[in-house]
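Only one protein chain is missing; all other protein chains are in place.
Chain lettering (A and B) follows the sequence in which the chains are written, and residue indices restart at 1 in each chain.
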Amino acid sequence: MRILISHRTEYRFTEPQARVVQLLRMTPDSHLGQNIVDWRIEVDCDARLKSRRDGFGNIVSMLYLEGPIERIGLSVTGEVLTEDRAGVVNGAANLLPAGVFLRPTELTTANAAIATIGAPHGINGSDPLGCAHSLCDEIHERIACTADRSTDMRSAAEILEAGAGCSMDMAHVLIATARAAGFPARFVTGYLSDDDAAPQQRHAPHFWAELHIPDYGWIGFDPARECCPDEHYVRVAIGLDYRDAAPISGARIGGGHEVLRVGVEVSADADGQLQTQN
Amino acid sequence: MLSRTAGSLYWIGRYVERAEFTARLIEATIRLDALSPRPAGQGAWDSALLVAAADYDFGLTNETRSPLNISRYLTLSASNPSSIRSCLDAARSNAKSVRTALSRDAWEAINRAWLNLRGRATTGGNQSTLSIVEAIRAETRGFEGALHRMLRNEAYAFIGLGAAIERADNTARLIDVKYHLLLPDGERVGGPIDRDQWTTILHAVSANTAYRWLYSEGLKPWLVAELLCLRKEMPRSLAASAEEVVMHLNAIGKRTGLQSEADRIARMRQSTIERTSIDTIFSQGLHEWLSATIADNGRIHQAIGAQFRFG
């Protein structure tokens, strides 16, 4: 499938900033089942952009802007060819052993409830892949998926308690329970092309998880949609949790007031904001 | 030199100067209070608050406007950012972070002044206030002495720059207080209270003797104003401060090879003051002229921060 992505993010500052430094994780890489034909990040003001790979294998770009800055517009456009590989990730640049992804983070620390959910799905059973699937289904059942991005960062335990969350929240819960069950699990940032979804949901960046399954390796699981990623998914960055894989981590120097963030996605074509073609 | 270091040195200069000025102001106010018949002494303390630009903030504390409360507010209050204590806290904190840019003498003078005031909770009556104030003045004199023995490098220039900017501000506000300090009913301009007030102003900047050296006539308000505004021989005058700012900026420019906005407006102010006579000032209105001077000084302060990247 050919996916065209055009994604625009705009930052506005209530006061001009002297300097802005941002770390962008917005560039996908090719691997089996995902071929990047074209990809560009454009900034609509004078800026320096430097790219490299981080420890997780993500392509990251440092964005340096000299003030005064009142707003920044970032647009990402690209063309990706995908195929359905039933969630199996192969050939992605990541040198870290799976064992790294067993460690808890602040957002994915297990509590008793998380351990209880994980327990029946342990990695040491006879069918670890089946366990991973049933774990993903269980998270899907327990947490009502909200279309809008959560505005605050909540820990997996808090999300589970609340029983509702966005795709990022659900990924965190799946990661926490999977680690409790003994599966190395990592967070994935990407895009989802979903023709059936309501117009606003169709274009939002999407988050899911990957679990390391004995004999298979890394396999993606999307608890928000109760499935493994297929040709509708574009995988951009991974990490232990959202903080390692966030599309943007930023710091600014200047008059300390609120940052107003406006996420706007626009289309490459006239009839849709994120369009797919066969 | 790091911009932050320059900024800290500049603020050390400002805060030590402000602490010293506030000490002088309190001393002068106690004197004026003592000279004035009751309840006129109250006016002396109110005007001290005005000079220290602390009138509004004092109002927020809901304390009664008694001489004791006001003198404590100006001396020891931690909630008054310009009290002597707060100034010394800030000066020491800056000094600590740039210890190595200061001479040991200079650091010790600031540290001693800070230690001295640290344990005090109350000023007590006028006598003990006077003793605190006298001790502060001795320590700041010690700091000035240490400064004179310092290498004439950028560090010296930035401290001097801060002190000169602060001094101009303080002196202008001190003279301006005559505008706020109303004479009690029945007192006439040129009468004994008016005279006391002018004497007190001279006293606050240690200029009584200087006045007599420079002017053979008796105490005349416009001459006092001239002395404090325009006479370069008088170290605390606005003219002398303006000259000192230019001198320090020149010294820094010579070392860095760079000159900019702050240099330009500081030179402009200096030549404007040189060309001004006291008659022009009075015809324009002393208060108006002083207000403009204070605003100018603020602009130079801003330009210094921007030019050396610590503003």
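The rule is simple: contacts are C-beta pairs under 8 Å (C-beta built on N, C-alpha and C of every residue); 3 or more make two chains touch, one makes a residue touch a chain.
Definition applied: contacts and distances are computed from a predicted model.
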item	value
Name under which UniProt lists the unshown chain, selected from "Branched-chain amino acid ABC transporter substrate-binding protein", "ATP synthase subunit c", "PadR family transcriptional regulator" or "Circularly permuted type 2 ATP-grasp protein"	"Circularly permuted type 2 ATP-grasp protein"
Option touching the unshown chain, where B:42, B:93, B:206 or B:250 are the choices	B:93
Sole contact to the chain not displayed, among B:154, B:169, B:196 or B:296	B:154
Hidden partner chain, touching residue among A:36, A:81 or A:96	A:96
Touch list for chain B against the chain that is not drawn	1-4, 6, 93, 96-97, 99-100, 108, 154, 252, 256-258, 308-309
Where the unshown chain meets chain A, residue by residue	19, 21-23, 48, 50, 52-56, 60, 62, 64, 66, 95-97, 99-100, 102-103, 239-240, 243-244, 249-251, 253
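The working rule: only the chains that are shown with their structure count from here on.
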item	value
Centre-of-Cα separation between chain B and chain A, whole angstrom	59
